[in-house]
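This structure is in structure tokens; I'll ask about it shortly.
As you look at this complex, bear in mind that one protein chain is not there, while each of the others sits in place.
The block that comes next holds subunit A.
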Amino acid sequence: MENISVFRGERLVLDRVGFTLDAGDALLLTGPNGAGKSTLLRVLAGLRKPEGGHVLWSGVDALADRSQHAGRVAYLGHQDALKLGLTLRENLTLAARASGGNPDLCMKSLNISGLADLPARMLSAGQKRRAALARVLLAQAPLWLLDEPSLGLDINTMGLLGTLFAAHRQAGGIVIATTHVPLPLPNARTLALPGLNESDIPQPMEDFPEDDLL
């Protein structure tokens, strides 16, 4: 049902990356800093146009109608995109209006119902991340694009995230996540982005003893 393949040729960051995913699949994007993991996610989300190649959804070019594509995607960026002056519930209102989802239900499944009426400025980093994840749930989209979803989360929430991932994949959804730590995604495929060639990286401090830095 859902087939995505990406061919993208960009001179600097990503060079002809391609993959195909089916409903219920999960893909982990790994690679060193600056390898283009986030860039690839933004291309898949339709926020960035690839310089070459296509994003295909069920065989149709997905980026031709980016408004329609936005309805299929829930995107979680580096930043939590919360307005500090608004309460948690108010922060989720716009996403709820866009998808018709129920914000209270989504906050409950991420265990932040008790914080719903607190202004976002009073939340900790992990709580903000959970709020941003609640917005991903709220989008009710088949494709989840998550940029380091585990940033700042505690062990309990990681477990919660695992159940949410499983339920989403059970329902035929796809998860694509970038990560540096293991995520609770069983049977996930891994795409390692190579990053820059060794010769391209400037290494001025090559023979600098690391111990001296401490």
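Rule of thumb we're sticking to: a residue touches a chain if its C-beta (ideal position, glycine included) is under 8 Å from a C-beta of that chain, and two chains touch if they have at least 3 such contacts; residues count from 1.
Following the convention adopted for this analysis, contacts and distances are computed from a predicted model.
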Just go with whichever of "A-factor biosynthesis hotdog domain-containing protein", "Glutamine transport system permease protein", "Heme exporter protein B" or "Glycine/betaine/proline ABC transporter membrane protein" UniProt uses as the name of the absent chain. "Heme exporter protein B"
Specify the residue from the set A:R16, A:K83 or A:R189 that touches the hidden chain. A:K83
In the complete assembly, which of A:L56, A:A70 or A:M158 touches the absent chain? A:A70
For subunit A, which positions touch the chain that isn't shown here? 42, 45, 47-49, 67-68, 70-71, 73-75, 77-83, 85-86, 90, 93-95, 97-98, 135, 139
